[in-house]
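One structure coming up, written as structure tokens, with questions to follow.
The other protein chains are all here in position, but one chain of the complex has been omitted.
Going by the order they are written in, the chains are A and B; count residues from 1 in each one.
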Amino acid sequence: MSFLAAIRITGLSKNYGNVEVLRGVDLHIANGEFVVLVGPSGCGKSTLLRLIAGLEEPSAGEIHIGERLVNDLAPKDRDVAMVFQSYALYPHMTVRENMSFSLKLRDVPPQIIDASVRAASEKLGIQELLERKPRALSGGQRQRVAMGRALVREPKAFLFDEPLSNLDARLREQMRYEIRKLQRDLGTTSIYVTHDQIEALTMADRIVAMKDGIAQQIGAPSELYDDPANLFVAGFIGSPAMNFLDATLVEESDGIAVMLGRERFGKIRQQVQLREDRRVVVGVRPERIELADSSLGLPGHIELIEPTGLGMVLHLRFFGHRLKAFTAERLDARVNGPIGMAVAPADLLLFDPDSGLRIRPR
Amino acid sequence: MHRKGRSYWIRHYALISAYLLFALFPLFWLLKVSLTPNNLLYSEGVRLLPSQLSFEHYASVLSHTQFPLYFRNSVIVSVATSLVVALFASSAGYGFSRFQFRGKAWIVGMMLVTQMFPLVMIIAPIFKMLSPLGLTNSLTGLIVVYSAFNVPFASFLMQTFIDAVPKDLEEAAMLDGATRFGAAWRVVMPLTLPGLAATMGFVFTAAWSELLFALMLNSSSDASTFPVGLLSFVSKFSVDFGQMMAAGVLALVPVCVFFVFMQRYLVQGLTAGAMKG
Partner (left out) sequence: MNRRRQWIAASPYLCTMPAVLLLCAIMLVPLIGGISYAFHDITLLDPNSGDFVGWSHFVDLWNDDSFWGALRNTIVWTLASVSLQFGLGLGLALLLQRKFRGRRLIQVLVFLPWAVPSFLSGLDWAWLFNPVVGPIPHVAKALHLTATAENLLSSPTHALWGPIVANVWWGVPFFAITLLAALQSIPVDFYEAAAIDGADERQQFRNITLPYLAPTIAITILLRTVWIANFADLIVAMTKGGPADSTQTLASYVFTQAFQRLDFGYASTVATVLLALLLLFAAALLGIRHLIVRRF
């Protein structure tokens, strides 16, 4: 069983020469939590992971693992295990030797090594592969061996660096489930880096959405999904991506109207801070657009229909504005035909056009 | 790749055969002269095969000269040099491969400069330097000097081989509990063995064939290597070609054997990309 280990990151920054890769990140991870760092390439998520592992030195800030300041500790002394994107299995060693390596380095007695390796390999279903070399394994098998290597160490934390990127879609789905289940059974604190927001949504206890070296929002998946902090998070989380429209707000007696040009798009009931120019970016999730017969609601024009099995993505046009809508129903809709749309007030999210920040109701 | 036609393969084998002829004929001639008895050496000089085969040259080389001693010295010097260079060059190659550091360009430049002048130029200064240290007339002195000569090229080779090992293998090892040195020793080195073998092969061949310094730094035959021995067949009045060629053939044997094993690793080692995954 793993120790009581929280990970505390305060004011962590990293520069390479003039390039700021990480800018003052604060993050507290509770013991046993599964935290996902997600964001586009270059956002700093891998750098953050590597700093925690000790593979790089921070330019500023502190890292505590289990109440111990680890800034000056070598990777081997931090008691964390990492699963690499390329798996980094030692090619000249068998699976068994790969998994035993860390224990051998610590002079653990051979019987205990054997037992640990056996237990870990059984948990991962790779008992048959112990005497093989990495080059004789498939991608999925290598991935499990990489995890087995980490498992055997019973570390304070697991660090995952995009471990599923090299697998095909079906295998990825399966491994997502297995990794999360394994982590729950073990209760080991885990930090997981990915660029895939689906992995983040399905696996995380909390998500850290990162861009340009800054943690844009930290919260449970539902928080980031329902209550995004800015344009980046809103647009990054959720697929198909949120629709963004340039709009203006007009105060009315019973609320605030959202106008696209001269067309009325929707209305919000709550009070928000209005800008002088009344400009706003309004965000609507495709799955939140209600669709009906063309005689009802707002007039939309269907340009393209993408069936996805689960439902349909409809590419719509509303007075010159493009929108995507998603529905799980089987509608009687046709390309180039008309359709009716509506959006509930609560599903209209407002963002400041210049800063990208979310405008939350007062 | 699509199947090649017959004319392609004919041309292919023809060209290879032509090259083989070019490469092997002089060696065949070497062998032929070594097996030609002395009296027929000049009279039958141009014939492809001597009318009489004789092992007299080999016999006299092995029994009447100090060749066995020279041979032994060469083996000691060449093997020791390969080992020393392997150590120094792996270390330097690792440094070049894994680190960016101030002064790297200077060190690389310095290594290049050491390849740029005729070694004749430093014979006298080296002699003056080694003499008081007792390293002249000694195999150790030769080992030291040969190691220095070969380290730059060997470092460059080792750097290439180490570059081919992905860095995350060392990172994985460091997380598993190894120091950087431990990771280099347990993970990187085993994976560069083919390249190391190739490098040592190059160094062995170079040390084995070196004449100038072996001649100039030694005055006694105790510390002479076989190239010096070969030269002893050249007297003021004539060249004893028969014995010289026989000695040469004998001396080729270990290098060829070494070479047979080594050259496969060299190509394999230089081909990056085999290490991924």
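Quick note on the criterion: a residue touches a chain if its C-beta (ideal position, glycine included) is under 8 Å from a C-beta of that chain, and two chains touch if they have at least 3 such contacts.
Keep in mind it's a predicted model, so treat the numbers as computed, not measured.
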Field: Sole contact to the chain not displayed, among B:24, B:59 or B:193
entry: B:24
Field: Full-complex contact with the absent chain, from B:59, B:193 or B:256
entry: B:256
Task: Could you tell me which of B:35, B:126, B:139 or B:172 touches the chain that is not displayed?
output: B:126
Missing-partner contacts on chain A, residue numbers: 57, 72-74
Query: Tell me, which residues in chain B touch the chain that this view leaves out?
result: 1-2, 9, 12-13, 15-16, 19-20, 22-24, 26-27, 29-30, 33, 41-42, 45-46, 48, 87-89, 91-92, 94-96, 98-99, 101, 103-104, 107, 110-126, 128-129, 144-145, 147-149, 151-153, 155, 180, 205, 208-209, 211-212, 227, 230-231, 239, 241, 244-245, 248, 251-252, 255-256, 259-260, 263-264, 266-267, 269-273
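Just so it is clear, only the chains that are shown with their structure count from here on.
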Field: Length of the line joining the C-alpha centres of chain A and chain B, rounded to whole Å
entry: 56
Field: chain B-facing residues of chain A, complex
entry: 53-55, 74-76, 80-82, 84, 86-92, 101-102, 105-106, 134-135, 142, 149, 153
- request: Please give the residue numbers of chain B that touch chain A in the complex, ascending.
  value: 166, 168-169, 171-179, 182, 187, 190-191, 275-277
